[in-house]
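Only one protein chain is missing; all other protein chains are in place.
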Amino acid sequence: MFSGFMVNAWIVASLAAVVGGAVGFFVVMRGASFVAHAIPNGSFAGAAGAALVGASTLAGLGVFSVGGALGIGLLGRRSRRDVATALTLVFMLGLGALFLSFSAENSEAAYSLLFGEVLGISSNEIGPTLVLSALGLLMLGLLWRPLLLDSVLPGRAPGRRTLAIELAFLLLVAITTTMTVPVVGTTLIFTLMIAPAASARALTARPGLALLLSAAIALMTVWGAIALSYTTNWPVGFFVGSLGACAYALSRVAHWSSGG
Amino acid sequence: MQALLHAIVEPGFFADGAVQIAATLGGVVAVVAGLIGVFTVIRSQAFAGHALSDIGSAGGSSAYLAGVAPLWGFVGISVLAAAAMEQIGVQRARGRDVATGIVLGVGFALASLFLYLGMTYHNSSGEIPTILFGSVFTLSAANLPLVIGLGAVALLTTLTLYRPLLLASVSPELAAARGVHVRVVGAAYLFALAITVALCDLTIGAILSTALLVGPAAAALRLTDRPHRAALLAAGISLACTWLGLLLAWDSFYWPPLRHGWPVSFFIVTLVLAAYLAAGALARGQTKRG
Partner (left out) sequence: MELAQPPTAPLSDGGAATTDRVLQLAGVTVDLGGRRILDDVSFSLRAGELTGLIGSNGAGKTTLLRVILGLLAPTRGAVTVAGPDPRHSVGYVPQKFMLDPDLPVRARDLVALGIDGHHLGVARPSRERRERVTRMLDAVGAGRFADTRVGRLSGGEQQRVLIAHALISHPRLLLLDEPLANLDLRSAREAVDLLARIAREQRIAVMISAHEMNALLPVMDRVVYLAEGRAACGPADEVVRADVLSRLYGHRVEVIRAGERVLVVAGEGDDAEPSHPHHHDSEER
């Protein structure tokens, strides 16, 4: 389980979990679950497009997740955010369908993109993942206070500043997406961003602690999922999804029993 | 003139049996989605609608695994998921967001497992793109009565609830003061939404399901300030996008690079987005002039 190429999987997955859990804290604070679902899901098109032109999957994912983030941010300025998110998402998925129809992509490959394929992670993905996670954590550190303020009291800052904060947040989700897709697949990244953060929020009222807790729960979820997937051969995404839901259910029980 | 017309509408478009079925089914579904979608947008339930459609894909894949007709899988799981969302907490806006996300996550987890098992034991990977992306051109006429029947149920539910639902969407408190059972009305609407989404999933795929539910309605809401006009306009936009999309897809059989046709969903989604952006520009132009 820890030999050879599995080492790559453990490293990449752990980094992805820490960043995903931390970013997820803001996803839940801002009520942005739909965004956290739409950017990874839509970035599927990027991978399909990359396969079509022969570029690297990571580059395709990166371009499309950043593009999706910008689309949601800019479209959302003038309309309801959930509508902007939905339309950006379906447009990216439509592109994905187009790319898929052009390429002779088989559905096994599509499947591993959608639901993750730990065994497919190679050592040359470690470098980009390291860079991206460093970038993500740096951004989180720099933007901690403005993001927190804007999440608690939305729309207090002047218009342009609010847009900048929103875009920075969307970019964080895009970064997380790009580095996490190879591990858990596009469909279940958002569980990694929502479930641990929602659990953490039920357990503590202190924002800093909630963020750390969220990252820790995400890490445990991913480790558990990889170990289980390795032994059963079932998809990683399945375990990420179910472990995440379990963590959330447990935290709710703890919350109730502590009288909250 | 004749030549131009032929270039736009490839000969044989209206005569082809598959096209006729696709146009009828797609048309019915588009109208239902457009009408129902107005309330989805007003109530800020776009995420719920999309999540239901994605979860429907889990239902579709599990039905496939169990050897049941996919439609019942789609409908059953969507209604179940709607009930779960209602239970976890749709009352508070933020709680609803997380509740929807968690339910969707579980749905996806199951979908991934069922698809995996399907691939392993049935060796049937060809189903995945169909389940995820749907395909109007592969439907048979036998589906028509069922699709129309379920669409009618969804429409009737929404139409029956029209006034209390509108009032509850404006202000739950105001509605409750008038004796409207806000939660019952909300749950009934979620039920209609689940049926609609399941229908869309099966006939046009999960992508288009969200596109037709949200896009035309949001476009219509920018153009008119009357609720019933918005609903009719949304149905019209939705129908126009669907039929135009079908036409373009038919034309694209002769387009590069592969000359085997571009996917319908790509065309419809692009048209929906264009309609939404155009509606925004139009509305802004109106306010500037008016």
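Structural remarks
Every chain is named by a letter (A and B) in the order it is written, and numbering of its residues begins at 1.
We adopt the following convention: a residue touches a chain if its C-beta (ideal position, glycine included) is under 8 Å from a C-beta of that chain, and two chains touch if they have at least 3 such contacts.
Please read all numbers here as calculations on a predicted model, not as lab measurements.
Listed residues B:23, B:52, B:103 or B:175: the one in touch with the omitted chain is B:175.
Touching the chain that is not shown, out of B:113, B:167 or B:269: B:167 (per the contact rule at the top).
Interface with the hidden chain, as seen from chain B, comprises residues 38, 42, 159-164, 166-167, 169-171, 173-180, 221-222, 224-230.
Here is the rule we go by: only the chains that are shown with their structure count from here on.
Each chain gets one centre point, the mean of its Cα atoms, and the points for chain A and chain B are 25 Å apart. Contacts from chain B toward chain A in the complex involve residues 41, 44-47, 49-51, 54, 93-94, 97-98, 100-102, 104-106, 108-113, 115-116, 119, 125-126, 128-129, 132-133, 207-208, 210-211, 214-215, 218, 222, 257-258, 260-263, 265-266, 268-270, 272-273, 276, 280.
Interface residues of chain A facing chain B in the complex, by the touch rule stated above, are 28, 31-34, 36-37, 78-80, 82-83, 85-87, 89-91, 93-95, 97-98, 100-102, 106-108, 110-111, 114-115, 185, 187-188, 190-191, 194-195, 198, 234-235, 237-242, 244-245, 248.
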